[in-house]
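Sharing a structure with you now.
With one protein chain removed, the remaining protein chains of the complex are shown where they sit.
Which chain is which? They are A, B and C, in the order written, and residues in each are numbered from 1.
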Amino acid sequence: MTDVAESSTSQLAYGPTDWDDHHHLPTNTGLTNEKITMWAFLGSDCLLFGSLVSTYLLLRNRVGPSTRGPTAADLFDIPFTSVSSFVLLMSSLTMVLAVTSIQRAEMERCKLWLLTTAALGSIFIAGQVYEFTGFYREGLGFTTNISSSAFFTLTGFHGVHVSLGIVMLVTMWVLVSGGYLGPDRAETIEIIGLYWHFVDIVWIVIFAVVYLIP
Amino acid sequence: MAITEERPEILELESGDTTSSTGVFARPTNATGWRAWLFTVDHKKIGIMYGVVAMFWFLWGGIEALLIRAQLFTPNGTVLTADQYNQLFTMHGTTMVFLVIMPLAAAFANYMVPLQIGARDVAFPRMNALGLWIFVFGGIFLNLSWFLGGGPDGGWFAYAPNTGVTFSPGAGMDFYALGLQIAGIASLVGAINLIVTIINMRAPGMTMLRMPVFTWMILVVQFLLLFALPVITVALILLSFDRTFDANFFNVSMGADPLLWQHLFWIFGHPEVYILILPSFGIVSETLPVFSRKPLFGYSVIVISGAAIGFMGWGVWAHHMFVSGLGPVGVAAFSATTMFIAVPTGVKILNWIATMWGGNLRFTLPMMFSVSLVSMFTIGGLSGVMHAVAPADTQQTDTYFIVAHFHYVLFGGALMGLFAGMYYWWPKAFGYRLNDKLGKWHFWAVLLGFNMAFGPMHILGLQGMARRHSRYGPEDGFDFWNAVVTIGAFVILIGMIIFAVNIVRSWLGYKEGTVPQEPADPWDGRTLEWAIPSPTPEHNFDYVPVVTDVDDFWHKKYQPDANGKLRKVADGNAIAQKGDQHPHLPSPSYWPIVLAAALPLIALGLIYNLWLTGIGLVLLLGSMFGWSLEPATDPDAGHGDHGDDHGPEEDGPDGNDKVEAETAEEAPVD
Amino acid sequence: MKIRSYAAGRLIRGTSLVLMTVVLASCATGRIDPTDPVGENAKQIDGLMRLSGYMAAAVGIFVAIAVVLVVVKFRERPDDDPDELPKQIHGNRKAELTWTLIPVVLLVFLTVVTVPAVFDLSGKGDGRTIKVEAQQWWWQFSYDVDEDGTSDIITANEIVIPVGEEVNLEILSNDVIHSFWIPQLNGKRDAVPGRVHHWRISSPVPGIFYGECVEFCGLSHADMQMRAVVLENDDYDAWVLEQLTPATVPTNDAAKRGYDLFGRHCVSCHVVNGVYESAADGNANLTSGYAPNLTHLMTRTSFAGSVFELYKDDGSVNVADLREWVRNAPGQKAARPENRQGMISFAETLSDSELDDLLTYLLTLGGPPPLMPN
Partner (left out) sequence: METVAASEEDTHAEHHDHGLSDVGYIKIAIILGVLTAVEVATYFWDFGILEVPSLLILMVVKFQIVVSYFMHLKFDSKVFSYLFVTGLVLAMAVFAAMGTSMVFWQDPSGCDASSFC
């Protein structure tokens, strides 16, 4: 290190160095920019869901003079939601299998797991849509009362995250199928996997805190 | 991150390379004229554009302030109606905070951080351009409200339920909520980009504790943004849903608690004030050593205290709510936490003074602004500590005592620091200095006007003048000082006009040749940006510098002689890089600006007609695909497209252009 | 050397001059004055404020001196050798520690005096309870004289309290957030819809103390003032008795015509106890549901958010302003009647003679006030 500094004459304070000629510049951490980006984004998203969850918790039982209708919690169908939570949980397994497959260059398997994950995600979303319409039919719309506004906003935001994840997974499937994305790009799938798992852990929290804790 | 061979300027699809992205649309080639600016992905051009746009909004925010002051010049002023007044102070605060100070800091961050860490660009150049354009459109969108039925009228912290549809029926608050949302996206995109850049793209040898303090403070600020923005995002979403879709978050008759908004806003809002000040703290930590010809006193202490301020800033938000009905336990707790923020801040102030102590102080313009930051910010900080004494704050809050506090920290702190930065880095960015004489007039006019405008506000506050009051009566006894304040505001205006004149005259002079070309290192600088020519060449560094010390460039110039005494061994201008290499640079791109344009469309649609939102969404998705399908400038890049919601940056074809030209070897990272 | 001390001297003299002007000028005060505390709580707050102010000033002066010293002493001189570097000091652990610890000590001290004061100053007053309701853009005060849980006296904009008693306030809001502040009696407290906030005020001397709304509450936030009227105990009891008396139908002709007009135009919003009570429990014509109770209008010294004086200096009624108010309220004080915020205009509805009659009626509503502003 000191060699570099001293060998460079004062004419060339920052001239070409040995280092420049023979090596490319690695990132300082040895990690890719993309993966750091995703983790930073997930750190940020913790605050987003933190705000939404605490908003729901603070508002779920509040009543005022013109409160009407049931609260969201009154209408929960725990067995049903348990099943869809389980489906989302298992999609994390298939996601991780997609990642390991592409890391081993098993493209067919990777495609299969990608699609499975997307399918499980879609089942979850379908379940959510079913749940929402059910609530609506029982008289709990978005504007009915304060707990419904908070509930639909929280779960809706989660649903939007899942849906975006599904879009990404399907896109990945297309790219892998078309041969545009090979094992050397395994990290892309891994990064999308991170996002997917994050959406899953958010649901773990929502399921426990919103649905199960009375 | 891999490195490429010499590459042609325009890239088609890599034949045979199945893993690079498809090149459906051509990228613009190195465009000239206005195109070179609209489609650029160069962090320096982007930085300059941030600055220009921010100065435009500064003019506008200043005019808003002057209208406010004109109204308050005399008792029962008749310049403005109450309604206009309310819109003006709301937009004045919002403009100054979100459209002036934040983007000015972003201007310096974008321009200087890559230079200070020895990088050729930021991690994701296209994302960088995206951030700029989203900010530009966000600002325009926010101000469109003036032409579409009136500006927002709820104050910059928009306390619910006054900002709900019932009490603010116009579209103004919709523009506020959605406009800040858009500006927030811009900041988030920028924050992630800069975090990754600083974590990952420093020159070899530049460890975290060898980074320039400015870069450090920018890093802290980006983390504050990263974690604070989601909170206001949620707050604004709740407000928008209430206003647009009839949700009940702040509907008291449904049982809402209005304090929820206050908590969410200030959980963002207090870190936000440190977002505003820390870049300026970083700037003066650069200028004071340079112009004192001494190293920064306690480099690591200053860095750590900066991080500590950022960190502690999360635990004090409720000091804005001392009279909101928090209850004594909360008030006492937040009162105590707030006071102790003075400790790391004080450490900085005293370290700066210690830096100057025993130095050889050159009173150039950057130095003058820096010293005025040190003294003026302290005044504001100390009144901050007075607010932190919660019982006393029950007499101060919502009076001009608070207005005095935050103008001292915002104008006397943040803005003074940013002006120091402008004078300091002007030669680096443009190749010439701003005229010294005009600059001095600017400085003294601003310093005088500033103290005339905001000093008496302390007195007015203690006399009981409430803020956000569109008038006061002759019986209140506020006339004299209000007149002084208004005159002070116009003195600031004069100072700022001198500044504008200075810019134009120096630029014309430079073009004519009467203002000299500045060398690479005009101030005897300490950090890497002075080791390259002025103005900065497009590729920044000919050769990536290898760093062995804090203030590495300075150590190249001054080395101990045989007796251990420091001697100047080289002239900075002579040893600076020549800027004569031509490494490959990322091509411009159409997509950032197109994608950004989709956001105001979506927002306008939410206010007026959902069809417009649909069109905006189509444009958004389309440009995301365009973005991903654009040919990479690097065979290693392009992970394909996936519309994930924080911007399709993972395909970052531009992310990898760190070192290309001289290096031939391809080596995978893992 | 000489030049330096001359510059320093000039600076010091200059600053002290400025400071003196500031101090002198800030003695000139208006009606609202937090720096002239009267109430017990306000006095306690004032003590803390002064303490923190002196501390801030001390630190500020220290920093200012240091900056001036540095700037004067270490500035570059023409005869300085450009190649001679000043001593390169990178830091000093002891110094850092000193200027970390000294502020810590100061702030610990400040915390130690602040925290108990916070608890001291919170909580209810031990005197009678008065309900304070804020709405756009005026204040309503209700008294439960017989303590049966319902309001017996409802008045607007002027809270009347007996001297020496620490009354307990229950602060509410009927629409948006406002803030209750009578600086000479106590600090401020927000009125937040959906919440009840306890606060207290007291004054050891009789008199009128001025206050205002200090949380931005929309269009006419600037015109939402209030007064505290502190009365000797006897006067207070007399005031209560008068307020408890309901209004009656006037006998005088003009006043009777005004009374009828009132019944036609005003009762959708205003209550006059004993005669017009239809609007009593909130009404749909206003977002907040409330307009001032006018039963004893003339016992107040001001009207419409205490923005207009009800009496002139000579003690006669300020008929001109009151008439103009009734004719065209939104022209006098910004409001959004179309959005049910504030009083509507009668400029189109009422003829001049009708206005005169109405005024005659309004002037029969109680009065004069127990205490006049001097």
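Annotations
As a convention for this text, contacts are C-beta pairs under 8 Å (C-beta built on N, C-alpha and C of every residue); 3 or more make two chains touch, one makes a residue touch a chain.
For clarity, every value in this text was computed on a predicted model and none was experimentally measured.
Checked against the full complex, the candidates C:129, C:268, C:285 or C:328 give a single residue touching the omitted chain, namely C:129. Hidden from this view is one chain, which touches chain A at 1, 4, 17, 19, 22-23, 25-26, 28-31, 35-36, 39-40, 42-47, 49-51, 53-54, 57-58, 78-79, 82, 85-86, 89-90, 92-93, 95-97, 100, 103, 193-194, 197-198, 200-201, 204-205, 207-209, 212-214.
Residue-level contact of chain B with the missing chain is found at 199, 202-208, 223, 226-227, 231, 257, 259-260, 263-264, 267, 314-315, 318, 325-330, 546, 670.
Keep this in mind: only the chains that are shown with their structure count from here on.
Averaging C-alpha coordinates per chain places the centre of chain B 37 Å away from that of chain C.
Distance between chain A and chain C, defined via averaged C-alpha coordinates, is recorded as 50 Å.
Those residues of chain C in touch with two or more other chains are numbered 194. Shown for chain B are the residues in touch with two or more other chains, namely 252, 255-257.
Taken in their complex, chain B has these residues touching chain C: 81-83, 85-86, 153-155, 159, 161-162, 166-169, 252, 255-259, 292-295, 297-301, 323-325, 327-328, 331-332, 335-336, 339-340, 342-343, 346-347, 349-351, 353-354, 356-363, 371, 374-375, 378-379, 382-383, 385-386, 389-399, 455, 459, 462-472, 475-478, 480-481, 558, 566-568.
Here chain A touches chain B in the complex through residues 1-2, 4-5, 10-17, 19-34, 36-38, 40-41, 43-45, 47-48, 50-52, 55, 58-59, 62-67, 142-143, 145-146, 148-150, 153, 160-161, 164-165, 167-168, 171-172, 175, 179-182, 184-185, 187-188, 191-192, 195, going by the rule given at the top. Within the complex formed with chain B, the residues of chain C that make contact are 22, 25-26, 28-35, 42, 44-46, 48-49, 51-53, 55-57, 59-60, 63-64, 66-67, 70-71, 74-76, 80, 83, 85-92, 95-96, 99-100, 103-104, 107, 110-111, 114-115, 117-119, 121-123, 136, 175-177, 179, 181, 183, 186-190, 192-195, 197, 212-223, 287, 334, 336, 339, 341.
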